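Missing here is one protein chain; the remaining ones are kept as they sit in the complex.
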Amino acid sequence: MVATAAREIRDGDVVFVGMRLPLIAFVVAKHTHAPDAVGVFENGILRSTPARELLFTMSDGPNITGALSCLSMLECMALLQRGRVSLGFLGAAEVDRRGNLNSTEVRDASGKAIRLPGSGGACDIAALAKRFVALLDHQRFRLPEKVHYVTSPGFGPWRAGRLAQGGPAAVITTKAVLRFSAGGEAYLHSYHPGTTVQDVLANTGWDLQVSPEVRETKPPTRQELRAIRAYDRDGFWTR
Amino acid sequence: MVATAAREIRDGDVVFVGMRLPLIAFVVAKHTHAPDAVGVFENGILRSTPARELLFTMSDGPNITGALSCLSMLECMALLQRGRVSLGFLGAAEVDRRGNLNSTEVRDASGKAIRLPGSGGACDIAALAKRFVALLDHQRFRLPEKVHYVTSPGFGPWRAGRLAQGGPAAVITTKAVLRFSAGGEAYLHSYHPGTTVQDVLANTGWDLQVSPEVRETKPPTRQELRAIRAYDRDGFWTR
Amino acid sequence: MTEKLCALQEAVARFVPDGASVALGLQLESMIPFAAGHEIIRQGKRDLALVGPISDILLDQLIGAGCAKRVTAAWVGNVMMGSAYNFRRAIEDGIPHAVEMVDHTNFTLALALHAGALGVPFLPTYTAGGSSVIARNPGLAEFEAPFTGEKMQAVRAISPDVTIVQAQRSDASGNAHVWGNLGVLPDAVHAAKHVIVVAEEIVSAKVIASDPNRTVIPGFLVSAVAEVPFGAHPSPVQGYYNRDNEYFGEYHKATRTRAQFERWLKEWVTCLKGREEYLSRLGNDRVQSLKVRKHAWSARADFGN
Partner (left out) sequence: MTEKLCALQEAVARFVPDGASVALGLQLESMIPFAAGHEIIRQGKRDLALVGPISDILLDQLIGAGCAKRVTAAWVGNVMMGSAYNFRRAIEDGIPHAVEMVDHTNFTLALALHAGALGVPFLPTYTAGGSSVIARNPGLAEFEAPFTGEKMQAVRAISPDVTIVQAQRSDASGNAHVWGNLGVLPDAVHAAKHVIVVAEEIVSAKVIASDPNRTVIPGFLVSAVAEVPFGAHPSPVQGYYNRDNEYFGEYHKATRTRAQFERWLKEWVTCLKGREEYLSRLGNDRVQSLKVRKHAWSARADFGN
């Protein structure tokens, strides 16, 4: 999942790096195919070199030492709003058929509202990055036909007037990679090694379209695995 | 003129210090009766101690060395707009009966437009400081009944919704101090030593009201003169 | 300049009245003013309107202790571990009492404070269109932009009654140096009616004046400054100490139930007099192990002439 996420980063990209797993994906990309990518962190940090030690949060000391610049959150968000950010990463608790993301409030089986942490910068990345990629733990209840709280908007009428193209470029789950048609409908692009198309469909909350070119996700290369292991030695983020 | 301007600064004031003469007035006030005044300079500098050497511009090295803070122009102007600036100083080429100031464009005797440098921060100080004081070279053509370009608005209908009270608290000229009635009309408050009420009236472009309590401007004290002379040794600003 | 140096107890007692809006945790996961937050809890402050983009687990502690009436934030949780249980209990079940949640995004919250700092009632943005965030937050509204006529979102200004900042070093007048990621700190300082600075160390005015570009917090905006070494633990302060990751993990495990949290709160906050007792409880070995050892000094800049 982390290696697949890292591959979405192109060399030279200005990447808006969200909390948690994206922190690792950025480091892996920098160590492999995208040495010239620049990372933008919403706390105000810009980095052109990967942090030397494992980060638990983006404000950890090693992410500041040797940073390219330490700005304010406003200045980093302004990069997004000016269209200077080529790719944004964010996590979500739920993703729906139209690419809407929810990380604020879900319902449990009984219909009771469960409160999640909220948007952070997720809504901003979805609204303003030129491309964005969402990361998701693949479980059926996390892929409903329609989320009931839109933290980060996907494809829809509000696209007009926004800088972004609208909707995720990819949703990378623990089982698969979903992409979106020009019409804004999700489809199965690839399934990870160890799973199957059937398994993915059975764990998705709507009748997920399957690309005629569906394939197995390219497994992590030795180089990628080495970068992940070297960075997250104890497997805190990547077990 | 400089001593009279300095006296408008109260101890503890946050003073927006404009270009040229106000730079000296601030230093004199700090050295005499207002040691706790804070100076805000539109180039981004905040100072709580007077600069140790004579300044020709607010961005001269000595105004930066030992400054309280170096910010951006936006942050300094925001102090004004938030109502955190108790007093602003500005120069002008013309002042009219209603306290409108012009430092952008005047007409010569033939009616030809003469281009002056423009507002700088003058309009902002007039619009947003809680009180402001204008400095003027007292000549009849510089005190017309009505300026034809309002660089810095005085008393008028646009006051509604602004933070400032509107209009100058005082206009300090080379001959006199003008203040304004509650209705926004200028009157002669005091005339400087060496001049007379008649002289001031003869050199003002409208029928200037005279306060029944009109008096001679208090001459500079020895302490004030000492502070001016110690700072502007060669008399560049204060001859 | 007036001397504003006082004990943290006094600063909180004077400038954080019940019912106040309080901005804190301005630099996201670093330099969170935990010592000040714990003092707020110990003094039993009530009905606070808490403002902060994230504040990691400090918001959760203040909510669990019953200090908050409202939370205006973009993200409330435990950044490393996920959910924050007190926050969930308050929102889902009204335990210990109901708390109003005003959801922002990081950007809209940054803009709200920026509007406060600029002294304008709102600022325009393209973010949040089409989201439920804008639908549910009355401080966000669609409007038509002048000049272009396009639909944009307006973010209403937030001007906190008090902003609490953690700084690396300050002089006795509250002129403070801060470095590392700044988050929303500059705007939260400028937008606030009062500012409390909690500094790792109080230094001479000369040290601060030697680098005015580092003086992110001008003292004349500051109401009180307190010296509290290790005041941000378990969050990190660049150049002073690292993040205590284990502490965040332990907190997560130790606060799953309300009863567990009450025990935790007693042990780590209400039974302690202040930061010194807290550090004793933490133990010298742990404190020492967190201190910065690999120094990385900034290249010097010449402010001479």
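We call the chains A, B and C, going by the order they appear; numbering starts again at 1 in every chain.
By definition in this document, a residue touches a chain if its C-beta (ideal position, glycine included) is under 8 Å from a C-beta of that chain, and two chains touch if they have at least 3 such contacts.
Just so you know, these numbers come straight off a predicted model, no measurement behind them.
**Q** Any idea which chains on screen the missing one touches?
**A** Counted over the whole complex, the chain not pictured touches A, B, C.
**Q** Among C:N78, C:S131, C:S223 or C:N242, which residue is in contact with the omitted chain in the full complex?
**A** C:N242
**Q** Considering the complete complex, identify which of B:P22, B:P50, B:G121 or B:P220 is in touch with the unshown chain.
**A** Of all options in B:P22, B:P50, B:G121 or B:P220, contact with the hidden chain holds for B:G121.
**Q** Would you mind spotting which of C:A13, C:I202, C:L272 or C:V292 touches the chain that isn't drawn?
**A** In the complete complex, the chain left out is touched by residue C:V292.
**Q** For chain C, enumerate the residues touching the unshown chain of the complex.
**A** So the residues of chain C touching the missing chain come out as 119-126, 141, 143, 145-148, 150, 152, 154, 156, 168, 177, 179-180, 182, 203, 207-208, 210-211, 213-214, 236, 238-240, 242, 292-305.
**Q** Residues of chain B in contact with the chain that isn't shown?
**A** Within chain B, the residues that touch the unshown chain are 19-20, 41-45, 56-61, 63-66, 70-74, 77, 80-81, 104, 112-124, 127-128, 149-153, 156-163.
**Q** Touching residues of chain A against the unshown chain: what are they?
**A** 14, 36, 38, 45-46, 48-49, 53, 60-62, 64-71, 74-75, 78-84, 163
Throughout what follows, only the chains that are shown with their structure count from here on.
**Q** Go through the assembly and pull out the chains touching chain B as well as chain C.
**A** Under the touch definition, chain B and chain C have no mutual neighbours whatsoever.
**Q** At what distance in angstrom does the C-alpha mean of chain C lie from that of chain B?
**A** 40
**Q** Mind checking the centre-to-centre distance between chain A and chain C? Centres are C-alpha means, answer in whole Å.
**A** Each chain reduced to its C-alpha mean, chain A and chain C end up 27 Å apart.
**Q** At least two partner chains per residue is the criterion; list those residues in chain B.
**A** none
**Q** Spell out, as numbers or ranges, the residues of chain C touching 2 or more other chains.
**A** Residues 186 of chain C touch two or more partner chains.
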